[in-house]
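Shown here: the complex without one of its protein chains, the others still in place.
Then we have chain A:
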Amino acid sequence: MKNETANSYEIKHLTFCKYELITPNKTITLSFPQMLELRRNINELTTFASLTRIVNNENFVLLFVADKQHLIYLEIPQLLHLKEEIELFFHAPASILV
């Protein structure tokens, strides 16, 4: 359990338009457009077809984040965890947009 937390990627909200992606070995500051970019890339990587391709090949992905300033390494469990983390971050209940 301890190990799992140490290896996972998390997202934190800092200020109005500053966010942090906490990775096992570094913390990356993200702007909102960079967050949207990360969301899109993670969603693309976690489609059924894409996951199948990753599992059948190298079993990990390298992903550029923050306008290609950083490269992150994700194994399947980390990838899935980050997807959940982002979903949680973007999930807005219906009432929120009112």
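Note that in this section contacts are C-beta pairs under 8 Å (C-beta built on N, C-alpha and C of every residue); 3 or more make two chains touch, one makes a residue touch a chain; residues count from 1.
Heads up, the rule we're going with is that contacts and distances are computed from a predicted model.
A.B. asks: Among "ATP-binding cassette domain-containing protein", "Electron transfer flavoprotein subunit beta", "Mannosyltransferase" or "Ferritin", go ahead and choose the protein name stored in UniProt for the chain not displayed.
C.D. replies: Hidden chain, UniProt protein name: "Ferritin".
A.B. asks: Determine which one of A:17, A:55 or A:71 touches the chain that has been left out.
C.D. replies: Residue touching the chain left out of view: A:17.
A.B. asks: Go through chain A and note every residue touching the omitted chain.
C.D. replies: Residues in contact with the chain left out: 13, 16-17, 32-33, 36-37, 39-40, 43, 88-98.
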